[in-house]
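Here it is, the structure in full.
Complex shown without one protein chain; remaining protein chains in place.
Presenting chain A:
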Amino acid sequence: MRHLIDPLDFTPEETNNILDFADRIVTNRSAYAHIADGKKLATLFYEPSTRTRLSFESAMLSLGGQTLGFADAEQSSATKGETVVDTVRVISCYADIIAMRHPKEGAPLRASMYSTVPVINAGDGGHIHPSQTLIDLLTIRQRKGRLDHLTVGFCGDLKFGRTVHSLVNSLVRYPGNQFYFISPEELRVPDYLIDDTLKPSGISYAEVTSLEKTLPKLDVLYMTRVQKERFFNEEDYIRLKGTYILTKKMLQAASPDMPVLHPLPRVDEITPDVDTDSRAAYFQQVQNGVYIRMALIASLLGLEDPLTGKKVLPC
């Protein structure tokens, strides 16, 4: 049985296979409309989320399956003091696969140790968000035609921005990529990413503070929101939240085919006038979210791809 807790749980080949699977779903949606008939997805969301939970549910429904779950810790037995382990043992009896979001880092890993069905990490605190990573990879590949030899700029909250950590971990596995980390001093990438991923990989990277000066150097720009919910001190949040705001005017300095990605939701870090620019890729990411999660659910359930007759992941 396979889980997806960290993007590195999949080899680069398996990751590419999932992306290929998602691409096949994009062009042949009807072929996949019933491959999960009779299967159930449990969405255990201990933290509010609109797009991720609905995206998982939409994906399962698009495969012919059904969904159950809760959208807030207040609706779960966690309010009665139930542990993650006990919850997942119970839910394993009700569902065939679980998608879990939790404010505490490592909760989905803990769940996967005791679950008897596959567990997908749908985001654990400020830690990692592997299904979003697959979405980001698919979107970059669709826009740039490759995942290697890219100069990628990450901008905003790089300390608590779990999508950044996950994407960096994945992109270092493709040759020739280099990174610019654009953030205020207080929100720099965490040391574990530098010590355990960037330095050992020998990849070229720079930590900078100016978005304007860095824009012309980039093949891909990944914007993030400064997340209020990650701060223990509201004063710090207020001081840092408006540090970077991308406008259409600023994009004049960027490459004409530099996609702008954002995991959403945004607050004010991308102005609405950017939405009509062809480089804005964040709503494409949202659409890709359903396709990737369809591919992911089907793969982890061990279902055959009806177009190839093969399973995507080895069990």
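To be clear about the criterion, contacts are C-beta pairs under 8 Å (C-beta built on N, C-alpha and C of every residue); 3 or more make two chains touch, one makes a residue touch a chain; residues count from 1.
Throughout what follows, contacts and distances are computed from a predicted model.
Entry comment: the absent subunit's protein name, as recorded by UniProt, is "Aspartate carbamoyltransferase regulatory subunit", drawn from "Ascorbate-specific PTS system EIIA component", "Aspartate carbamoyltransferase regulatory subunit", "4Fe-4S ferredoxin" or "Energy-coupling factor transporter transmembrane protein EcfT". Considering the whole complex, the residue from A:L4, A:I18, A:A42 or A:L109 that touches the absent chain is A:L109. The hidden chain makes contact, of the residues A:G69, A:G126 or A:G289, with A:G126. Considering A:K199, A:K249 or A:K310, the position touching the chain not shown turns out to be A:K199 (whole complex).
Residues of chain A that touch the chain left out of the display are 81, 83-85, 102-107, 109-110, 124-127, 190-192, 195-196, 199-200.
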